[in-house]
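Just one protein chain is left out here, and the rest sit where they should.
Letters A, B and C name the chains as they come in the text, with residue numbers starting at 1 for each one.
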Amino acid sequence: MSSTETYVLGPNQYGKAECRLVRVERDTPIHVLRDLNVSTQLRGDFAAAFTDGDNAHVHATDTQKNTVYALAKEHGVASPEAFLLVLAGHWRAQPWVSGTQMSAEQYAWERIGAGTPGSGHSFARTGRETRTAVVQTDGADTFVLGGLTDLVVLKSTGSEFAGFPRDRFTTLPETDDRILATSVTAWWRYTAPVPDWDAAYAAVRTAMVDAFAGTHSLALQQTIHAMGAAALDAVPEVAEIRISCPNKHHFEVDLSPFGLVNGGEVFVAADRPYGLIQATVQRAGTPAEPRAWTSVPAFA
Amino acid sequence: MSSTETYVLGPNQYGKAECRLVRVERDTPIHVLRDLNVSTQLRGDFAAAFTDGDNAHVHATDTQKNTVYALAKEHGVASPEAFLLVLAGHWRAQPWVSGTQMSAEQYAWERIGAGTPGSGHSFARTGRETRTAVVQTDGADTFVLGGLTDLVVLKSTGSEFAGFPRDRFTTLPETDDRILATSVTAWWRYTAPVPDWDAAYAAVRTAMVDAFAGTHSLALQQTIHAMGAAALDAVPEVAEIRISCPNKHHFEVDLSPFGLVNGGEVFVAADRPYGLIQATVQRAGTPAEPRAWTSVPAFA
Amino acid sequence: MSSTETYVLGPNQYGKAECRLVRVERDTPIHVLRDLNVSTQLRGDFAAAFTDGDNAHVHATDTQKNTVYALAKEHGVASPEAFLLVLAGHWRAQPWVSGTQMSAEQYAWERIGAGTPGSGHSFARTGRETRTAVVQTDGADTFVLGGLTDLVVLKSTGSEFAGFPRDRFTTLPETDDRILATSVTAWWRYTAPVPDWDAAYAAVRTAMVDAFAGTHSLALQQTIHAMGAAALDAVPEVAEIRISCPNKHHFEVDLSPFGLVNGGEVFVAADRPYGLIQATVQRAGTPAEPRAWTSVPAFA
Partner (left out) sequence: MSSTETYVLGPNQYGKAECRLVRVERDTPIHVLRDLNVSTQLRGDFAAAFTDGDNAHVHATDTQKNTVYALAKEHGVASPEAFLLVLAGHWRAQPWVSGTQMSAEQYAWERIGAGTPGSGHSFARTGRETRTAVVQTDGADTFVLGGLTDLVVLKSTGSEFAGFPRDRFTTLPETDDRILATSVTAWWRYTAPVPDWDAAYAAVRTAMVDAFAGTHSLALQQTIHAMGAAALDAVPEVAEIRISCPNKHHFEVDLSPFGLVNGGEVFVAADRPYGLIQATVQRAGTPAEPRAWTSVPAFA
């Protein structure tokens, strides 16, 4: 196809996605479990594979998968962030690699069976939010993002929405009492390693949840900003946080045709459409670092 | 289409599926939340709609939806089972209705924001298993099933699998130490109303989880039987329990090509295929009641 | 757990679910592709595994998986039904097996690249409905079901809904012009082998689609009955057909607040709740055969 001579290869990356890794620490009868979904992506001198099918530089994605499991054995999984830093350290040292993106989801488990012989090695998935982490490198620079997704929260009162503009297409009445519900997705950027990645994660999560609960909401926008600010309050090493929140509408059912007054007691939880509010809260004076966010699903 | 004269209408039912209902009790500042997905189905004298498009007997599915919300206001939602009994009581009394199937999923929420002003009305989805319930009526008879789905549990040791037959197509080695993981779906039949449906549910759930943890497993079949027996032990009003468990395989990764010994520490969590084991455990001497199970997804 | 002495094992089955099998016929440069998701389940003398963890009779689910792939090589996959009959023939002959359930989904592909060198071996998923099949055996008896799911069809007019009863909770207006849309799931039972399983499938599918299109609908119930009758018309070996149809509501948007008249042109496609209509159409005089339907998701 001679025409391709006039085309150029733009940004690209490749790797292995969704390596499901369960790492058990079993040095004592009280086992410790890490349950991750790991993806690795490489950037660098790989153009010949695209343009000529020349794989001389292409570390096979199968090799990338093997590396996840081998390094999990050799180094353990102290936390998602710590493990991704190990992976990034491995790949950045390889020929032809100029940048990397290592990412993971972590699923939470709780211990079960207290009082039974299996209590040290038995677990149930909690099903709460999914913890996420991204480590990116660009040459010698390293960037760490923490995150979470599917954190579903709801307030059954303490939420208003009024004072918005009314135009030809506006029909929504104002309200001073509604259900506010959302499923929080967030990513936050660390400017420095923290002593305990799990503790930092827990601090951000708790701060956001408490801010959601504690904010009398005039708009989901306001609640998002409060959650972001609370996260920055909680962990000094967090420079900025991106938050994406669908407004999971709960409509008060009109029961008047049945001679009933609803009174904020009976709601239909709607699926689609939904409001979608996305915002970044940043620590003033901290320089932006777009390379930390390369390829991260976002709205920047 | 004259040919249809020679055909007959067999079993049929119809209704409204997946009415998402959130019911708030707000008599005090400590709100109580019930979050359900309700489906209603009617059986009876509805043949003319199928054969002639005659809707004279067809309670519209839209009406069925309205009824869910109106009765939720009038009667509250004390529990999924209690609310479905209210719905069934309404529909069984209608003309042309000879049988009903009322079913619900219930999603669990936990309180958040302790110490904040919103703590009485703020919640997070726990994401643990989904609670299910089915109430069926056939004429004057009423049947109640409790249930759960997506209860994901795992043992990181204490599970063997050996002694199985070997034929031409058998390659699986025997093992005396593996991860055992499953996502439990169960339905159980109550032979009598219980004083507290929530307490009965909790008792069955706890019994199953503890049995999973406490059983040294020689086969997932054995663990399922132990979970079923524990559920029957826990609640005398439960006559039988159906359990369906995918064997969510966690394969120990072969690290020998990398000069490493795994030692039961590094696993890949596989998606498909999966073992699938389904069984019923019944209280001896209790008569079967197939009408309780009509249209319930099952393996009987 | 001594209490379990008083419990009995009820109906049970086990096997391997969702073996993804792609079978290529490559005897000529024009390759033929079969893309299946195969599940196998055994019933029989397996109680000791449940009650005692004794696996002496338990054909491992891993062995069942291997058998799918080995028999696909040895016998080919002429059609889902033909291949499931091969699998059933294998398993019914094994010790301790008294009954089997072999099932499959088949995904459709179309040829692409006409005029290119790869046209004989290049395909795109069509994404139309999924074809399903179930073969069950009980001792010496064999039963074959054909089926389909996710066949999404829509009429933009030619659908009414009126004449239904009005009670305290009825608010739905009557309509003589609405969108009718559904996603058809159906299973049908063959009373005898057909010469060409693919042709029989195509005939049922075409009959149902054409009946949907050709029926001026007074109720979705009526349309379902017409589709079922058309299927029985099309293939004499089909004794009965079960059809399950969600009413995928498309609501005409009220544009009057904006000074516009909709005129049946602008609709919102709703997700939940949805009507759900399920019915069986049977050839008169054909005996019922409940064993053909064991464990098949249904509403009988």
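Operating definition for what follows: a contact is a pair of C-beta atoms (placed from the backbone, for glycine too) under 8 Å apart; a residue touches a chain by one contact, two chains touch by 3 or more.
Predicted model, so just to flag it, every value in this text is computed and none were measured.
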{"item": "Residue touching the undisplayed chain, where the options are A:6, A:28 or A:256", "value": "A:6"}
{"item": "Chain not shown: contacting residue from A:45, A:233 or A:254", "value": "A:233"}
{"item": "Footprint left on subunit B by the chain that the document does not show", "value": "168-169, 171, 257-258, 271-272"}
{"item": "Missing-chain contacts mapped onto subunit C", "value": "19-26, 31, 33, 35, 66, 69-70, 72-74, 109, 112-113, 115-119, 121-129, 150-158, 179, 209-210, 212-216, 250, 253, 255, 257-258, 260, 262-271"}
{"item": "Touch list for subunit A against the chain that is not drawn", "value": "1, 3-4, 6-20, 39, 41, 46, 49-63, 65-67, 70, 94-95, 161-165, 167, 169-172, 211, 217-219, 221-222, 224-226, 228-230, 232-233, 240, 242, 246-247, 272-284, 294-295, 297-300"}
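Heads up, the rule we're going with is that only the chains that are shown with their structure count from here on.
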{"item": "Busiest interface, counted in C-beta pairs", "value": "B-C"}
{"item": "Most widely separated chain from subunit C, with each centre as the mean of CA atoms", "value": "A"}
{"item": "Chain whose Cα centroid lies nearest the overall Cα centroid", "value": "B"}
{"item": "Euclidean distance of C-alpha centroids - subunit A vs subunit B, Å", "value": "30"}
{"item": "Distance between the centres, which are taken as Cα means, of subunit C and subunit A, whole angstrom", "value": "37"}
{"item": "Chain centre separation (subunit B, subunit C; CA means) in Å", "value": "22"}
{"item": "Sequence positions of subunit C contacting 2 or more other chains", "value": "169, 171, 272"}
